[in-house]
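Input: one structure, supplied below.
Apart from one protein chain that is not included, each protein chain of the complex appears where it belongs.
Our next item is subunit A:
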Amino acid sequence: MAGTGKKIVKTIKVDLDKCNGCRGCEMACSAYHATPKYSSMNPSRSRIRVVMDPFNDEYVPIRATDYTKAGCDGRRVYTIKGKEYSECSFCGTICPTRDLFFDPDSGLPLKCDLCEDEKEPLCVQACPQGCLTYVELEEEEIEEAKLGDMEIGLKSLVDKYGLKKLADTFARMSQKG
């Protein structure tokens, strides 16, 4: 149940102007989460993706942070200092409208775990350009009951396909097994 208290919030700060669009963060995140560790690279398995449009000078690293059901169309355009950005530039959610953070093979959602075992997240280590920095903030916050990985996954699948379809698929799969 929800309560109030102090807590350390670990997060990654993004300085958009420093991004050079190298996608090293994607490569590193996917390698770190491979089994065995570093044995394979695959940006589409990364929990950070750089949404970019070089012709519009738009480079936006988005992390798969806590899932929220965003009902956005994601295609609005903002102009800041003469540069155009799409709404995606500012959004930190698992994107329901694009295959941004789903594992390409299993279809399950991917979620940033902040590379728990590492002193510094891998995407940050892979970005000497300084676009990504790891910060621990002490924050007054309303604690919410945390969802486990599987619940998050299921919840997003429910949102994507609807409960009925998911239940049907689940039933079909269990029969095969």
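Quick note on the criterion: a residue touches a chain if its C-beta (ideal position, glycine included) is under 8 Å from a C-beta of that chain, and two chains touch if they have at least 3 such contacts; residues count from 1.
The rule is simple: contacts and distances are computed from a predicted model.
> Name the omitted chain as UniProt records it, choosing among "Twin-arginine translocation pathway signal protein", "Dipeptide transport system, periplasmic-binding protein", "Carbohydrate ABC transporter permease" or "Aldehyde:ferredoxin oxidoreductase".
Protein name of the absent chain (UniProt record): "Aldehyde:ferredoxin oxidoreductase".
> Out of A:51, A:64 or A:132, which residue would touch the omitted chain in the full complex?
Only one of A:51, A:64 or A:132 touches the chain omitted from view, namely A:51.
> List the subunit A residues touching the unshown chain?
17, 19-24, 27-28, 31, 34, 36-45, 49, 51, 54-57, 59, 82-83, 98, 104, 125-129
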